[in-house]
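The structure under discussion is supplied below as structure tokens; questions concerning it will follow.
Not every chain is included here, but those present sit where they belong.
Chain IDs A and B follow the sequence of writing; residue 1 opens each chain.
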Amino acid sequence: MEQKFDAVTLGELMLRLSPAGGRRLCEAGTLEKCAAGAELNVAAGLAQLGLRAAVCSKLPDNALSRFVRAEARASGVSDEGIVTDTRPGARMGVYYYESASSPRRPAVVYDRANSSIHSLTPDEVPSSLLSTRLFHVSGITLGIGPGPRETAVRLIERFKAAGAMVSFDVNYRANLWEDQEERAVVEPLLPLFDVLFVSEESLRRMFGRTGERMEMVRAFAREYSVRRLFSTERHVLSPTRHTFASLGYDAGADAFFTEPPYTIDIVDRIGSGDAYVAGALYGLLTADSIQSAVRCGDAMAAAKCTVHGDLPCTDAAELVRLIEAHAGGVQDEMQR
Amino acid sequence: MEQKFDAVTLGELMLRLSPAGGRRLCEAGTLEKCAAGAELNVAAGLAQLGLRAAVCSKLPDNALSRFVRAEARASGVSDEGIVTDTRPGARMGVYYYESASSPRRPAVVYDRANSSIHSLTPDEVPSSLLSTRLFHVSGITLGIGPGPRETAVRLIERFKAAGAMVSFDVNYRANLWEDQEERAVVEPLLPLFDVLFVSEESLRRMFGRTGERMEMVRAFAREYSVRRLFSTERHVLSPTRHTFASLGYDAGADAFFTEPPYTIDIVDRIGSGDAYVAGALYGLLTADSIQSAVRCGDAMAAAKCTVHGDLPCTDAAELVRLIEAHAGGVQDEMQR
């Protein structure tokens, strides 16, 4: 029997507010609203590519949460796993993001404490969501507080038990964790993950790994019985020009997969890591191929960087065009 | 010896975010930033009219608070009484405001819990602020939490002791107070107030007064030894059309003062009560006249309703023009 969803993600849905037109937060002017949240970004990427995706979260019942829910649905993400927080004073996490121009760097002001997600319990999640091929969560959900952490761990176990593939993105954020704290939380969970996303830097700093990159990945995957591991590599040439590439590892075949890097003119780099996750999971779910996962992940990440907002904006047809153009190595003109 | 300031106010400085162009909060689009806060509004009104005003508050050290401080200074308000909250996680109160179109009413989403003002202590306030002719605070500062309430009461006493006239605006907000709670807090303070702003509705509901309006005002002022009392009266014909008038009472002379009501095409009604307070205090501080206070208060409130944002935008020359045109009873064309 077929599952209801291809993928369910768990995480905080936020409101992102960014000055329009390259302005700064401290200046007068307007702020552009967008829906945000690492796991929403992943679900939105998968839904835009044509898969059936839902996000599991908790939001207050006000005009701002209605906006965020509508944005999720507009991206094709089911909102049936978004629990409503009816307590007075319930609030949604907000963050303010200001983009950069060299040598000025991007800036973020977080205002996410005490948001509704902190009161989400595993029992509030509708059981219909368990009918999914894949469950995904990131380290952010583990890092924002004890409530979300406990709920995430319980749900990882529950979805695993229900037969879903479990995917995890370490997604280290310095402002969420004390030193070595994330390692202590994540390490015991590693054997539960069918797919792991972890950067080279996290392997070195968080997990104390050393040595050459591929060796390190192989050793890590073996030690923790991670079957499929992906590691992205971004070079920031300037705030408006990055390169992006990634490495996929198939522990079963002891095989590495990669693609030539993309050079990207950055419009908005936020959410590109999540777009990578969406692309890679799309490759796994539709082609069961790590090469395809790397190819789709790289393209999704590059494409995300070229659009405003946290959410990706690429459907399957555009993904194919991006991959073909990248393979052709040509920078050709528009078709008209 | 002359005081450094004509007026010092105490209250929370907030960030207000409003959809541009009559849009709704739940729609996609941009939000307009403005500085907000009842007592900031009062200080800004006084400063724009040419008096030396400062606001006493506490803000985190981030891009958003820099914006709000700059807006305060732009209005001519000294920021030397704004204490910086250096604790990690310090946050500023935010509110989202959506304007109305009949029969749809305006809407507000508050997100002001746990803001920096809650940790402000009387000792953090620079002593230079005590050199002022007047100290003003509103019921909002008493209502948002025990910290601000305690600090406000201490500062009322301290400014009173330093020789300042003390002004208080009851400014009842249903979402800040339990039933009868504000009365219990405010009643013991009433004898400290040289100037009191209280609406007819508050007299009836909060203080249980009954009877004809002027009688009620007279009795109330006498009972609590309030020397000068102002009470505004707004009629909402539609979200975009109000009338506004007020009543001033001089307890010493047992005299009432009023002016013909203004009919107003509303652009943004938020902050018009605070603009009234600013106008009335301006009348008291510059002319020591309740008639002048009523005249300036009414004009400032009406003018505020015609501009976007919380803060008034009227200097002394415009105030004179408004009062003269209102007195003339003519709706004449622009001068050119």
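As a working rule, a contact is a pair of C-beta atoms (placed from the backbone, for glycine too) under 8 Å apart; a residue touches a chain by one contact, two chains touch by 3 or more.
All values derive from a computational prediction rather than experimental measurement.
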Original post:
With 2 identical chains placed here, what is the total number of copies in the full complex of this structure file?
Top reply: 6
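The rule is simple: only the chains that are shown with their structure count from here on.
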Original post:
Expressed in ° and rounded to a multiple of 5, what is the rotation angle of the C-alpha superposition of chain A on chain B?
Top reply: 180
Original post:
How many Å are there between the centre of chain A and the centre of chain B, using C-alpha atoms for each centre?
Top reply: 45
Original post:
In their shared complex, at which residues does chain B touch chain A?
Top reply: 17, 20, 24-33, 62-64, 66-67, 70-71, 89, 91, 94, 96, 98, 107, 109, 111, 113-114
